[in-house]
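With one protein chain held back, the other chains of the complex are shown just where they sit.
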Amino acid sequence: MGIFEFILMSFLILLAIAVVFVRDLLAATVVFLVYSLIMAIVFTQLKAPDVALTEAAVGAGITTLLFIVTIAKTTRREEDD
Amino acid sequence: MMTTVVIQTIARVVVPFLQLFGLYIIVHGPVSPGGGFQGGVIVGASMILLALSYDLSSAETKVSHKVRIAMDSTGALLFAGMGLLCLLVGGVFLEYGIIPLPMAPAEVRGLMILLVGVAIGIHIMALAASLFLHLAEEHDT
Amino acid sequence: MIRAKHVVPLIVLLGIGVILTMAVIDMPAFGDPASPAHRHVAPRYIAMAYEETGVPNMVTAVLADYRGYDTLGELTVIFAAGAAVLSLLVGRKLKEES
Amino acid sequence: MNEVVISYLPVVAVLSPILLGILVYYVGGKSEKARDILSIAICVASFLAVAAMAPAVLGGKVIEFVLVPGEIAPIEIAFRVDKLSVSIAMICSLDWVLATVFSIKYIGRQHARNRFYTFMSLTLGMVLGVLFAKNLFSLFIFFELMLLTSYVLVIHEETLQAMKAGRLYLFLGLGAGLILFLAIVMTYMTAGTLNFSQGGILEYQGPITYLIFIAFLIGAATKAGIFPVHIWLPVAHPIAPSPASAILSGVLVKEGCYLMIRVIYDVFGADLVATMGLHIALAVLAGFTMIFGSALAIKQTDLKVMLGYSTVAQMGYIFLGMSFLTSGGLQGAIVHIAHHSMMKTALFLAAGAIIYKTGIREIDKLAGMAKRMPITMRTFSIAAASMIGIPLLCGFISKWTLAIGALETGEPVFMASILLLVVSGIMNAIYFVPIIVRAYFGGGKYEGGYDDAPPSMLVPLVILAVGCIVFGIFTNLSFSAIIPAARALLGP
Amino acid sequence: MILEFIAVNFPYLVSVSLLLVGLYAMIVRRNLIKKIMGLNILSTSVFLYLISVAYKEGGAPPIRVSEVEVYVNPLPHALVLTGIVVALALTSFALVLTIKIYKEYGTLDSDKLMDL
Partner (left out) sequence: MDDSIILVVMTPFVGAYLSPLLGLWRERLCHLVAVAAALLSLFFSFRLAGSVLTSGTIRYWVGGWEPPWGIELVVDPLSAFMCLTISLVSLLAVIYSKNFIEKELPGGKMTSYYTLILLLIGGMLGVVVTGDLFNLFVLTEIFSVAAYALVAISGKRGSFIGSYRYLILASIGTSLILLGTGYLYIITGTLNMADLSVRLPAFYDSWVVFGALAFLLIGFGIKTALFPLHTWLPGAYSIAPTPVTVIFSAAVSKVGGYSLIRVLFTIFGLEFITDLVPVAPALTWVAAATILVASMFAISQTSLMRMLAYSSVAHIGYVVLGVALAVEMGMTGGILHIFNHALATGCLFFCAGAVIYKTGIRRIDDLRGLGGKMPLTMAAFTLAAVSKVGIPPSAGFVSKFYLSLGALEAGEWIFVIVILLASLMTAVFYLRVINLIFFGGDKHEGKVQRDELPLSMLVPIIILALGCAVFGIFVGIPLRLVEPAVMVLSGM
């Protein structure tokens, strides 16, 4: 556990909170993409290359794409009160 | 969508490489990070890229709905079939070592693990594309 | 911002958070090679996977052989998802094709 | 110890009405006549099956049969026929034959005839099932089924009023059933068995024993229409078609009494009840019911409702007899079950005949009825007189026996109940005599000539009326069975 | 003491925080897509936890290389791979449902949907 991992993981929490609280859904999706990529890097640091590869392909790839398509089909704004 | 010539050309160039890379990952699953699932996703993503850069129908025509369903089922059946084959030759479900091939049991297992990867790959590449395409198509209703 | 109806979920979250933190305190430390997780089942995979399956990637060996049944299940889950997505969308489509 | 005989007869008696009853529905779709004959045949067959058991049982044997063996202790459906069961079953199935014969004309005009006969048949099966049950579990099963099948009889008319009455009947019955269920479960937990056994299976274990008794009492009393859970009875009995009222009042309420007898003598045992002092509570309840039921009956203007309240009062007699815990009292209770069954069936059937012919339900309008329907009114009068307790009629015999039973106890509290018997008899007279007087001497209102009910209605009526007289005179006919039955229950 | 605990078990604590954030999004957020993002965060937090369990000080990635002796635990990796696929399945289906709901009702607000 080096300082690099600490920073990455702290960043992870920040990104997660950002995903939840950013009102623009497309922006949130992009943040989620970054979150997934960082998660993949963390997995690599934790010596799990297989999982990292999968997380990158699925989390940052397919899932994000699906989110974007869904937002395109529905609405970009998260309605608020 | 983004149907500019540039993107189309890039996609045209990139897609074969992506697919090759995906296949490489599937086949090299046993020795390096990756495997059927990851490779399958990458190949599937290449199809999605194709769909994005052209339009949806061209991806449809390249790998039609029926073919995807068939690939989907075939992948799953292949995996299950390997398990059931072990039952047939008198072993336990998924006990690859018992399959009578002229090799050491460990090698048979290795071969089978590779085949499993291929089966998963076939399955996932069809599915990943399907999931995306179905979602994306929804707009014209 | 926080409204009355959020109180219950927040209390639930707090409760789960407390349980989680207490559990983390009781856990073997991170990266500890002596933790039971590293001593009980896994050593066999690390030591024997290559001899038994001829595959250097232990994750693949576990995934496709030792726990191959799980992987078949995983395949089935995503197969189910495919069928599920299909079940919602395909009605119109097949009509068009025929 | 009684000799135990294994025999199929109880199964025949219980299951043939149930299975053939379903056939009745099918046959009814094809031919009405065939259905009528079949339903009478079923009742006769059951009666014969019961009668066939009588000699052996009264000769000191006990017939047993296990229908569904309970590999796991309490869940066993089994039959056991002893003297008590067989003597009550005889009179019940006989009543059934008569009521069924009666209903051919009566129901012939109404809707849903197939359903009526089917459920009559089914109910007979359930009634016999209750009487022949070997253990509380089987008894409970038939008890609940009896409730369901008789519910359909109660709501036969399907009017709003009938539906309301039916709902009251059903939910009180189900509630009582649940409490009974609780009692049975508790019994099993404390006694470890559910089989009836002379002398009782329970031992005193503190308050729980009281609780069990109260639960049983509530369950049985609801079925029997004892105060204060009688409320359904005057509502549900009159609303049913008359043959059904006859068997509801004549037979079904007796199942509650039968259950209570079994509970007191075969589950708790007379000694335990006596040491716990429960019999006094029971007697108080019974006495109250007698007076209360009679008092309310006086107020009624509707003939059938009046008969319903009269039933409530008479159930009090039976419970009173049980509570004496003496041979005489028990004999009185059992003999009153049989005799009241006869009398009340006759009364309700007579009321049914009047309704069938004239549509009159109100007591006031009965004036001159004796002229128009002489045979019906005569049978009605005999049965009513018997209810009042005129000597040489069967009602008198049961009251006499009850009084003897009260004296046997030697306790002032119970001896005081003789007074109750007298008062209640007088009250009976107060509500029956005016009807008779009006029917015979209140002429002038009705000017038509003789117009009595058809023979298929009169025959059952006459048989019952003759029964009232015969059993009133030749007391040995009933007592030869009932005295041993009471002895068997009380034990040496 | 506490700082040391946090430093040592940092990945676990991160996973706990992520789990809570994910749960919060799933329960409290009203937008259906946000809920699905919350589901993804929740599942990745569990994956992070499992991968952390697998980690061993000084271990190598679990791919056999002749000169290395200490590897991290491969079993949780296999579990997580399965888990990721499961999460993908759930996400894709939930998103299709979202599109369908939007088509039907024109809103993605769970409160408004509740009123319908």
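By written order: A, B, C, D and E. Residues from 1 in each chain.
In this section, a residue touches a chain if its C-beta (ideal position, glycine included) is under 8 Å from a C-beta of that chain, and two chains touch if they have at least 3 such contacts.
Computed from a prediction, not measured in an experiment: that's the story for all the values here.
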Checklist entry - What are the shown chains that the omitted chain is in contact with? => result B, C, D, E
Checklist entry - Thinking of the whole complex, not just what is shown, which of D:Leu174, D:Ile231, D:Ile360 or D:Ile390 touches the missing chain? => result D:Leu174
Checklist outcome for this item: Considering the complete complex, of E:Leu13, E:Met26 or E:Val72, the missing chain is touched by E:Met26
Checklist entry - From the list B:Val15, B:Val31, B:Ile69 or B:Leu85, which touches the chain that is not on show? => result B:Ile69
Checklist outcome for this item: Touch with the missing chain holds, among B:Leu18, B:Leu94 or B:Leu133, for B:Leu94
Checklist entry - Residues of subunit D in contact with the chain that isn't shown? => result 68-72, 74-75, 77, 140-141, 144-145, 148, 155, 158, 163, 166-167, 170-171, 174-175, 177-179, 181-182, 185-186, 188-189
Next on the checklist: Considering the whole complex, not just the chains shown, which residues of subunit E touch the missing one?
Outcome noted: 19, 23, 26-27, 32, 35, 39, 42-43, 46, 49-50, 53, 75-76, 79, 82-83, 86, 89-90, 93-94, 97-98, 100-101, 104-105, 113, 116
Next on the checklist: Using the document's contact rule, name the residues of subunit B that touch the chain not shown here.
Outcome noted: 66, 69-70, 72-74, 76-77, 80, 83-84, 87, 91-98
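One rule holds for everything that comes next: only the chains that are shown with their structure count from here on.
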Next on the checklist: Using the contact definition given at the top, which chains are in touch with both subunit C and subunit D?
Outcome noted: none
Checklist outcome for this item: Going from subunit A to subunit B via touching chains takes a minimum number of steps equal to 1
Checklist outcome for this item: In terms of CA centroids, furthest away from subunit A sits chain D
Next on the checklist: If you average the CA coordinates per chain, which chain's centre is most distant from that of subunit B?
Outcome noted: D
Checklist entry - Roughly how far is subunit A from subunit C, going centre to centre by Cα mean, in whole Å? => result 18
Checklist entry - Roughly how many whole angstrom separate the Cα centroids of subunit C and subunit E? => result 9
Checklist entry - Where in subunit A do residues touch two or more other chains at once? => result 1, 49-51, 54, 58, 62, 66, 69-70, 73
Item to check | Residue ranges of subunit C touching subunit E (in the complex, touch as defined) | outcome: 6, 9-10, 12-13, 16-17, 20-21, 24-25, 27, 29-33, 35, 37-38, 41-42, 45-46, 49-50, 56-59, 61-63, 67, 70-71, 73-74, 77-78, 80-81, 84-85, 88-89
Checklist entry - So in the complex, which bits of subunit A are touching subunit B? => result 49-50, 52-54, 57-58, 61-62, 65-66, 69-70, 72-73
Checklist outcome for this item: Given the complex, residues on subunit B that touch subunit A span 25, 33-35, 37-38, 41-42, 44-45, 48, 128, 131-132, 135-136, 138-139
